[in-house]
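One structure, as structure tokens, below. Some questions next.
All protein chains but one are shown at their positions in the complex.
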Amino acid sequence: MAGSGHAPLRGGDSTILEVEDLTVEFRVGRRDVVHAVSGISFDVLEGETLGIVGESGCGKSTVARSIVRLNEIAGGSVRYLDHDLAALSGAALRSLRPDLQMIFQDPISSLNPRRKVREVIAEGLVIWGDGQGVWSRDRIDELMETVGIDPEFGDRRVHQFSGGQAQRIGIARALALDPKVLICDEPVSALDVSVQAQILNLLEDMKQRYGLTLVFISHDLSVVKNVSDRIIVMYLGKACEIGDADLLYEQPRHPYTRALLASIPQPAPTVDESEGDISGEIPSPVSPPGGCRFRTRCPYVSAVCISDEPEMQQVGDSDHYVACHHPVVR
Amino acid sequence: MTFTLEQGEMLGIVGESGSGKSVTAKALMNLLPRTAEIDGRVRFDGEDVRALAAAGSRHFWGVRMTMVFQDPMTSLNPVKKCGEQIAETLRYHLGHGRVAAMKAATDLLEQVGVPEPGRRVNQYPHQLSGGLRQRVVIAMALACEPDLLIADEPTTAVDVTVQKRILDLLDSLRKERGMSMILITHDLGVARGRCDDVAVMYAGRIVERSSTETLFDRSRHPYTDALVRSIPRIEQPSHARLDPIPGRPPELIDPPVQCAFAPRCRYAQADCLESVPPTEGVGESHEFACHHPANTPRGREALANNVAAGVTAAGLQISYRKTR
Partner (left out) sequence: MKTLGRPFWIAVGWLMLLTVLAVFASWLPLEDPHEIGAAEARLGPSSSHLFGTDALGRDVFARTIFGARISLLVGLLAIAFGMLVGGGLGIVAGYFRGVTDQVISFCFFTLLSFPALVLALLITATIDRNQWTVSLTLGILSIASVGRLSRANTIVFAEREFVQAARVLGADSTRIITHELLPNVMIPMGALALLGMGIAIVAEGSLAFLGLSVEGDAVSWGKSIVDGSQARDLENNPNVALFPIGVMFLTVLALNYAGDRVREYFDVRETAF
């Protein structure tokens, strides 16, 4: 698999975020380098929700964290409007922080246990000079109402809240700065099934209300489809398929996308359940296979998959791109 | 709670965190701490399991009834090789010799689909991937050819493609050996796709139990009904509005005498707040504990009343506006 190439970049005035050839590497031990993300390119239009889906270790969270610069970027660019976030640091980077906010996977761990809920939500406003005046308190209470937390509980500490409530607080904290882009890194995977839908609906409401652009990371194919306009499927640090959410699930072209859709307990109707039986283990990101990264497990593998890395190619003239030498057509 | 399990059957126990599904499994496995008070009886093949526990029977758990946990690392000793750990079970319970046990361990790893079993027996758990580790744990559980395998969230910590392989493996092993299984999961999809019967737990009780098909197509308990509706489905178009269950699961410390789901239930009537609904249809193929079951005239009437009033007897507002 694969994924190099800029074909999926749409360009245009409404692009709010453009990631080009993003590469992220981590050193482990003395010599080894983990190739977490290797040259991924995509863009996000204003008001759009981009979903990134893949299994653990595919680099989806690293992409999310790179956008808000929580890890070092080894190569490529992350453009937000006119700024290349990858090239910025220090005060210049910090000044753009309010625009790009993030929601974390573990809602409890993402809130400081020693601070009151109201302080946690107000933190962004305090940092950016709103002070702690009366106006601010009203704003915090309003935010709490918006996300469905009774402002009466503003003086409580985090451990008195359930996971779902804590995630609501995390959302309020991110919204306090009136961000343009909200990065959601597995925001519902730590929550109970009956609470997941509440948070997904809340995110959708907030998106409408504040005109947000969302980047939504999840390993859950159904959840990603529910929230996204456009979806990227990732495998071992590369993108294998990008496209309109409905289209991608209706006509999955990449063998790996098909395998994922066939593996879930209630397989998607567009694939055959046997396509989920991919063999072998996911290779180590320390020494990923050359050529197509999925070739070690792909049922359609051929010589060209070993020698050449497939480029992203458009499927027909629709918003659907696949990086595969042998895309599946059914 | 009461349930029975036939030989060779797969029973799913579905519930959210804190619903008591893992406690149930531990009670069956005699793994609860001494502070736990256990009432009632567990009969296994006609024998009273708790009498066996009292008698200090060593070769029951792990031999005839065994368990696989969510996190394989909790069941594996990090400083012992995988093969040795499986062999140890065989030597302790079945009295195998050292060499025979190691040979059997290698065979078991092969059966559960671990590639290169000859090499894996000499590896330590941390050298294996999560999926392989879970297979080693399953091999260990199967070592003594148990009659009943309890799997507590066996695939929660692994990816979907690995999950499919492990569930396929458990399925085929069950069929080959006529083994019964209890699959504990929070994932409705897994229960629906793999189990013959499903029991739904809420706040420490089984609120509904029936064959899988009936449960998902004709659910009677409003909790089951709401749970099925709240989950995003892959065949829905993107941005489909979800139908969440309001509120959150109750705490189990000093619960009031009422239906535990009443505060979150769209069907709740006055009687739901006054008494715990008894389980209807005990011993029949479909049992549920609800005063106003969904998809019945009684339930429809209750729902219609609540919708007309805009609020349930428990004070839950039914409208499109969010309540706090």
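Per-chain numbering from 1; labels A and B assigned in written order.
The definition used in the following text is that a residue touches a chain if its C-beta (ideal position, glycine included) is under 8 Å from a C-beta of that chain, and two chains touch if they have at least 3 such contacts.
The structure displayed is predicted, hence computed values, not measured ones.
> Have a look at A:16, A:40, A:53 or A:68 and name the one touching the chain we're not showing.
A:68
> If I consider the whole complex, including the chain that's not displayed, which of A:14, A:109, A:287 or A:318 touches that chain?
Going through A:14, A:109, A:287 or A:318 one by one, A:109 is the residue touching the chain not shown.
> Just to verify: which one of A:124, A:148 or A:310 makes contact with the chain not shown?
A:124
> Of the listed residues A:42, A:80 or A:161, which contacts the missing chain in the full complex?
If we include the chain that is not displayed, A:161 is the one touching it.
> Which parts of chain A are in contact with the chain that was left out?
Considering the whole complex, chain A reaches the absent chain at 68, 70, 94-95, 97-98, 100-102, 104-106, 108-115, 123-124, 127-128, 159-163, 165-166, 170, 173, 177.
Note that only the chains that are shown with their structure count from here on.
> Could you put a whole-Å number on the gap between the CA centroids of chain A and chain B?
Inter-chain centre distance comes to 31 Å.
> In the complex of these two chains, what residues of chain B are touching chain A?
It is residues 16-17, 115, 129, 131-132, 159-161, 163-165, 167-168, 186-190, 192-194, 226-227, 230-246, 248-249, 264, 322, 324 of chain B that touch chain A.
> Over in the complex, which chain A residues touch chain B? Could you list them?
Checking each residue of chain A against chain B gives 55-56, 145, 148-150, 162, 164-165, 192-198, 200-201, 204, 219, 221-223, 225-229, 245-246, 249, 259-266, 268-269, 276-278, 280-282.
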